[in-house]
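For this depiction, one protein chain was excluded, whereas all remaining protein chains were kept in their positions.
The first chain written gets the first letter, and so on, giving A, B and C; residue counts start at 1 in each chain.
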Amino acid sequence: MAKTTPEIKTQKVVNEFSVNIATVNGSGSQTANMTLIRSIFKMGIPVSGKNIFPSNIQGLPTWYKIRVSKYGYLARTQKTEIAVAMNPKTFTDDLNELIPGGVFLYADHIKEPILREDLLLCPMPVKTIVKQANPPRKLRDYVANMVYVGVLAYLLDIQLDTLKSALEFHFKGKQSAVDFNLSVIRDAFQWAENNLEIVSPFKVQPLNLTDGCHLAKGNTAGALGTIYGGMHFLSWYPITPATSLPEAIHAYAPDLRKDPETGKNTYVIIQAEDELAAIGMLVGAGWAGLRAMTATSGPGLSLMGEYASLAYFAEIPIVVWNVQRVGPSTGLPTRTAQGDVNLTYYLGQGDTEHVVLIPGSVKECFEFGWKALDLAELLQTPVFVLSDLDLGQNQWITPPFEYPDTPIERGKILWEEDLEKIKDDWGRYLDLDGDNIPYRTVPGNQHPKSAYFTRGTGHDDYAKYSEKPEDWEENLDRIKRKVDSSRNILPEPEITTRSGSKNGIIAFGSTDFAVREACDYLEAEGVKLDYLRLRALPVSSKVLEFIRKYERVYVIENNRDGQMHSILSLELPDRASDLVSLSHIDGLPLCAEWIKDAVLEEEKS
Amino acid sequence: MAKTTPEIKTQKVVNEFSVNIATVNGSGSQTANMTLIRSIFKMGIPVSGKNIFPSNIQGLPTWYKIRVSKYGYLARTQKTEIAVAMNPKTFTDDLNELIPGGVFLYADHIKEPILREDLLLCPMPVKTIVKQANPPRKLRDYVANMVYVGVLAYLLDIQLDTLKSALEFHFKGKQSAVDFNLSVIRDAFQWAENNLEIVSPFKVQPLNLTDGCHLAKGNTAGALGTIYGGMHFLSWYPITPATSLPEAIHAYAPDLRKDPETGKNTYVIIQAEDELAAIGMLVGAGWAGLRAMTATSGPGLSLMGEYASLAYFAEIPIVVWNVQRVGPSTGLPTRTAQGDVNLTYYLGQGDTEHVVLIPGSVKECFEFGWKALDLAELLQTPVFVLSDLDLGQNQWITPPFEYPDTPIERGKILWEEDLEKIKDDWGRYLDLDGDNIPYRTVPGNQHPKSAYFTRGTGHDDYAKYSEKPEDWEENLDRIKRKVDSSRNILPEPEITTRSGSKNGIIAFGSTDFAVREACDYLEAEGVKLDYLRLRALPVSSKVLEFIRKYERVYVIENNRDGQMHSILSLELPDRASDLVSLSHIDGLPLCAEWIKDAVLEEEKS
Amino acid sequence: MAEKKVKLNELGLTKEDYKGQKSTLCLGCGHNAIVGQVISACFELNIPPEKVFKVSGIGCSSKAPTYFMKRSFGFNGLHGRMPSLATGAAFGDTSMIGIGVSGDGDTASIGMGQFKHITRRNLPFLYIVANNGVYGLTKGQFSATAEKGLALKKQGQNRYVPVDIVWEAIAGRASFVARTFSGDPQQLKALIMAGLHHRGIAVIDVISPCVTFNNQDDSFHSYAWGKSHEVALHKLSFVPPVEAIKVEYEKGESLDVPLFDGTHIILKKLAHDYEPTDRARALQMLEDANRQNELITGLIYINPKQKSLFDLYDLPDTPLNRLPDEKLRPSPESIEEINQLML
Partner (left out) sequence: MAEKKVKLNELGLTKEDYKGQKSTLCLGCGHNAIVGQVISACFELNIPPEKVFKVSGIGCSSKAPTYFMKRSFGFNGLHGRMPSLATGAAFGDTSMIGIGVSGDGDTASIGMGQFKHITRRNLPFLYIVANNGVYGLTKGQFSATAEKGLALKKQGQNRYVPVDIVWEAIAGRASFVARTFSGDPQQLKALIMAGLHHRGIAVIDVISPCVTFNNQDDSFHSYAWGKSHEVALHKLSFVPPVEAIKVEYEKGESLDVPLFDGTHIILKKLAHDYEPTDRARALQMLEDANRQNELITGLIYINPKQKSLFDLYDLPDTPLNRLPDEKLRPSPESIEEINQLML
């Protein structure tokens, strides 16, 4: 039995704290956690949820971190105010992570010593309540998780009705499931009401800050964006943390992309035998006039280099999402990073440089989902979308997805009637418009002039095999100019200024949340930074202008080597020494505290 | 019939000209060309030979360019003084390439028009002479090539005896072959003596500049270096232009690496099913304590990324030669480039950075052949050797290969008796010596403490699986420091100064020859440059010191994007704007003229 | 005798219209025979060249598509990875006919994985392996189909047992598997014609000698060996629907294999009495032939009824690559519903 908790004084904190829920992988805590987060969201309070899980299916420690923030801070925090300990293995660590005055909920059958005296303890009679519910054996762990939902609801002041509607959403009308879960929650709530002596200083109170917003994961958003982007062809190979993106396409496409007239599917999905094949199929499909995409992560991307190099060279539109995890090698498959910036940008042998879109929010995952397909066909080149586990697999507040505001862009495809109008010989790689983008035909075109021969070897403007030095050079230079010119049409960076900033800060992707938060903290410490979030490579001239404006610019990234910092340094060699790389990778999303400290350290010097 | 040649005045030029021999691929001109080059070499005159051939086995145009230079210039030149036209298809181009006053030899059955009047023409009665020799049908083309050898010998003043000894070397005592070829050469020589009206202004005269030297290809040298380096295990997959390296190991190892005591082989060679498997086998072998190597080119290297990333992370010694050809994609498989600098240096997903050796001569290919194996085991990391087609497949003058001057370095391997001495637990990734290099055991070690589990996922110092943020970070940082510290032990750059140089020039690999020549020309034009040849990545502090010394430093490379320039810029951000990238790629080796012009252009600005 | 009459096919095209660039393969290379028979087969079958797409990997063999049907779309992809390219390309417009040419290195060494997976998926596609037991383009190394003990210049003796492409195709569940020989142009052509009409993957393993690097008389992949050891399973003819009705073949003497599109393959019995419809029996027959040192050629296995990859997707009649934009993007109204699901 736990000792009675000594009196602890903590000021009441409303809508600004974090909860760390420690369970065992595979024990089915997802419903419990989603119910909590949805309820808080429904109360109008900004909230985010992060799943910190092992590369395992069942039995290893897993954490779910819920951050509640009236300021709308959604990034990971280092501080934990409330811990829920359901896993004996991590009990002591979970306990130790709490701030003084924190609230410690734990299943009371865990008999680990509790050596801290500065916490509010809350042993939960999990087994008793579960027994009462009498679920089938298989569901026991799952039901146990509902107990902490009930106790937390009591401690935080979440209404049972709110929980109920969250459950109703979850079970989509399966009333029996709603009732059963709710009854366990209610039992736990009641037990807490009747038995708990402590009062949590951390509370939620309704706000209206989530109005009009939704909760979603980046991978779901990317999948939907892709579907709205008119994707015809998806070939993929499972890999964490990309898998849920193709799986979401698989889930949503049958409804959204069945032709209402014919009832036929307007797309094809193939689970390939590996990533080499996945990208090979893409290249075939892209060549044949299909809007083709795949999603993978580091190890898979490594396998895609050779075909990516071919697609770059032969000018074939394909879209590849890289949902990054921690590398090198297999690394930490279930942890987040931004370590593939270089790999993605330069993927393939020889001189290559690709177009890369970098979404920084769930909404942008949707938007770049369709834009990537447009850009690939417009530019006739592979387009990469660089996301990461944190953005892709975690739960984020997002404004609603917006229907694409431009029509589908298919680029310069010639059909029979177009060829009919062309008098001269048509050449696949002729730069007729002076914009470095040639015209293409696709198989199926029945015009006798339409066919040409595609290859990864040297060719002239008419796609004929050539080893001539000048053919090689002119062609490659044109391709370079083509990709280079994309700077003008790729998503512009997002800039946030604060009056009187001397220095700037640059970030990209999922670190946006932590950087914004850090900038607030820094301002409080007297350091004002103007902030630029990159959204694409190669970078726009706006990025260069931005860098030129400041004495010093920090580049924040979640990797070891400061890869984006390198890319920016090369863009502006004369300012290279004023770009300061602040990079860090340990598997966890960057948090504002680390960024703040790192910047302050630099500001001192 | 050709017109009689008008009188052309060209000054006599001794030992300083180029010959361009145009034949048809697969027609067996190799013996002819080698006989010529060997003869000139034997006369003590610096000479180099470059094969410009198509990606084809038989029937397409091929050129062999022989450069004779009393100054010892071995690079490609743009100027051609003598052309031998055996191929009707390229006849006109070959003709047009000649300088005014050049000598044009051609098979007189080729009936193409000759529109230039500023050449010395030399139609050769190839068919007649071949008929006279009456070779078997299959050998007819081959024998035809001996005709130009004879005619050239006459024109250039090469003694028949010299040719004879070259043939004797070639046919290794097969007297009948020597006699037969020599008789054709002699017939042609005699025909020339009796019939030719022109006198070639271009002549060879014996010198003694090749004494003590040899003729060899970089790939042969690399193979021999590897054999002397104690390579145990070679797994490879054929790819131009790397193939001849493993094939040379295959040729030489049976003699050199049969244990004289037991008569057994001290090595294993496996032709793998592809490059994914080739490197997989290497990693297995390297892990099991074998000195393991492979050789490949761009497309193959792309396929090796994932295993390279694992080897980097799990700290497994392997050696990978990248004999570069032109990319992106399949590119120009039979043409030379330096376009894989980035790919090689950063190969793999996540934050990776590899040790790369860059030989700049045939002799260095030998030296780096064995050094790479030592360094890989010393540092427990993949070591790449970055060569290219020009160095690897062409014929170069070289000083003799030198027997390794240091014993075989096996690095920190613990055997049974070593473990016996260790009291504490031994940890695979423990940095006991504070030099970032841990100790390792290898399978076969029978000590109960020896075994450990290797993986590409996160691990602690004892090689136990770990997802802990601090384990990940500490381990990766140590690996970074380890590779970083290699700067101090890798081959130092080679620096050549000229008094009074204001600017510097940096190059690497096979462009060395052209750069040296260009520096001479530039000096003649009043531009003195100190020259640094890089020999390894990551770069030594000497390179940084060098760059700091000059107002401006040119970085010369045979690629499109100036990849090495980027790497150097990142090393010295404060001098990045003073590094000028001069890069060019069209499939041909860089030549001194291009470098000179490019530098002069920059010097003007 | 003044004017040479040029033969036209039913489309009014000449054989010239089915040719490609001039071959740059070696004189006498077996692959040239394959090129020739693809041209003849397509010409005789009246296939519009624009209805064909042709793909390949890397190798001498993989250059073959350059040399036939210049009016067809072509793609010379990556070494060993033509199958994935073909799979993606085929979905652009499923009314197109896909022809692939690969080598033994391309298919059985680096390409083994993709080869097995394309057979398993049963993509409607003619997959020709120009099998010479050697890497031609990289100048004469052993490929995975080289027989054990084969000696090649610079390479010494081959240590490993060979991959048998027919075995692999059958194990891999290809629905049409044949073996033939570049030195047997008639059979080669008939098999190509049949393969082009098969709805599913048609793998033809063509023993196609490399005269430059592997044509020693006793080498399995040489002309000499093939000529003297070939045993044709049957005399094979491909019959279009109209003719099919007319053909009279003696019962018991011939086997009629009807294809999904009304065409027929007629197998006239020769020495062997063999029905190519049982996977295991096919392999038994090959084992026997191996023991007899025979080069068995002909149609070794066929299952005209196995569902093809196209049949597994419910696609519109309009080719995917011609679908109008409005068919590709869900309606503006749908976005609201989708947003409501996001919680």
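The rule is simple: a residue touches a chain if its C-beta (ideal position, glycine included) is under 8 Å from a C-beta of that chain, and two chains touch if they have at least 3 such contacts.
All figures in this text were calculated on a predicted structure; none of them were measured in a lab.
Participant: Using the whole complex, pick out the displayed chains that touch the missing one.
Facilitator: A, B, C
Participant: One chain isn't shown here. Among C:Lys139, C:Arg279 or C:Arg322, which residue touches it?
Facilitator: C:Arg279
Participant: Using the touch definition up top, pick the residue from B:Ser235, B:Ser302 or B:Thr336 that touches the left-out chain.
Facilitator: Checking the options B:Ser235, B:Ser302 or B:Thr336, the one contacting the hidden chain is B:Ser235.
Participant: Give the residue, chosen from B:Ala272, B:Leu357 or B:Ile585, that touches the chain omitted from the document.
Facilitator: Considering all chains, including the one not shown, the answer is B:Ala272.
Participant: Quick one: which of A:Asp94, A:Asp187, A:Glu273 or A:Glu353 touches the chain that's been left out?
Facilitator: In the full complex, the listed residue that touches the missing chain is A:Glu273.
Participant: May I ask which residue of B:Gly102, B:Gly150, B:Gly286 or B:Gly587 touches the chain that does not appear here?
Facilitator: From the options B:Gly102, B:Gly150, B:Gly286 or B:Gly587, the contact with the absent chain belongs to B:Gly286.
Participant: Residue-wise, where is subunit B in contact with the chain that is not depicted?
Facilitator: 38, 41, 169, 214-216, 220, 224, 227-233, 235, 252, 256-257, 259, 262-268, 270, 272-274, 276-292, 306-307, 310, 398, 400-404, 407-408, 410, 415, 441-448, 450-457, 465
Participant: Even though one chain is hidden, which residues of subunit A still touch it in the full complex?
Facilitator: Those residues of subunit A that touch the unshown chain are 26, 55-60, 237-240, 243, 247, 250-251, 271, 273-275, 299, 330.
Participant: May I ask you to list the residues on subunit C that touch the chain which is not drawn?
Facilitator: Touch set of subunit C with respect to the missing chain: 109-114, 116-117, 120-122, 144, 159-161, 163-164, 167-168, 170-173, 278-281, 283-284, 286-287, 306, 312.
The definition used in the following text is that only the chains that are shown with their structure count from here on.
Participant: Please work out the Cα centroid separation of subunit B and subunit C, and write it as a whole number of Å.
Facilitator: 39
Participant: Can you list the residues of subunit B that touch 2 or more other chains?
Facilitator: 55, 299, 330
Participant: Quick check on subunit C: which residues sit in contact with 2+ other chains?
Facilitator: In subunit C, the residues touching two or more other chains are 78.
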